[in-house]
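All protein chains of the complex are present and in place, except for one that has been dropped.
Here is chain A:
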Amino acid sequence: MAPQLAITLVFFYWPAGQALYQSMLRQDPFGLRTRFVWFANFRKVLADPAYLNSIKVTVVFSLATAIVAMCVALLLAVMAEKAVRGKGLYRTLLIWPYAVAPAIAGMLWLFLFNPSIGSLAYLLRSLGIAWDPLLNGTHAMILLVSAAAWKQISYNFLFFVAGLQAVPKTLIEAAAMDGAGETKRFWTIVFPLLAPTTFFLLVVNTVYALFDTFGIVHAVTGGGPGKATETLVYKVYNDGFVNLILGESAAQSVILMAIVIALTAIQFRYVERKVHYG
């Protein structure tokens, strides 16, 4: 058997199979009493208003994070292209945040926006905004999106810089000769040519926001206030490892697995074909 196949079997199919099996069991935390219940856990999870809320939270969070992270990165990349001096330094500095661990990024933002000791929270308050991420769900979500997006900007920046360099200078110069202004040149030439990069980043960012932000949620809000920031991944953890409801937690992770498979399929089948690779 090929070694890569063995690795896939041991590290993917085995745990995935275990999750699938566990998702059809009802068990006490210690595993002393076990009942096989078929799809009862799935039925319960999908009928649970808290789970539906969690889906909503995840969609809002993922889209907001992806859009913010990509827009800011694109803006910075375009600016970086225009910089005459210190281009290298500017780029290096912008790439740094990528090296920060998610939980640490979360803590940094938590400190900045802590209602009692945060410097940015102080600023917001002096502007007359009643900043309170501990009780206000919208504020908590803004805080999370900022932390998660900030972390991802560097990565996007890198790809956009590379994408911009691949845009033929001749095209831009020709458009300039024809009298197209800077904004027009960007939207009619540069942006369409960046489409493959943009689509790739859209998928990567969405997957990041969906599955890779556990550390940030855990450090910043813990899913609160109420359930305002409880994403799907955080709910799997909370139900399984805090509340010790293993069957339902496993059912949720199986659903997540289905989502990942679907996303990957979309990326390969649909996005890859539709995007125009100049």
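Everything that follows uses one rule, which is that contacts are C-beta pairs under 8 Å (C-beta built on N, C-alpha and C of every residue); 3 or more make two chains touch, one makes a residue touch a chain; residues count from 1.
Criterion: contacts and distances are computed from a predicted model.
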Per UniProt, the name of the complex member that is left out, chosen from "3-isopropylmalate dehydratase small subunit", "Oxidoreductase", "sn-glycerol-3-phosphate-binding periplasmic protein UgpB" or "Anti-sigma regulatory factor": "sn-glycerol-3-phosphate-binding periplasmic protein UgpB"
Residue of A:2, A:32 or A:127 in touch with the missing chain, whole complex considered: A:32
Chain not shown: contacting residue from A:16, A:89 or A:244: A:244
Hidden partner chain, touching residue among A:4, A:116 or A:183: A:116
Residue ranges of chain A at the interface with the undisplayed chain: 26-33, 103, 116-117, 134-137, 222, 224-227, 238, 241-245
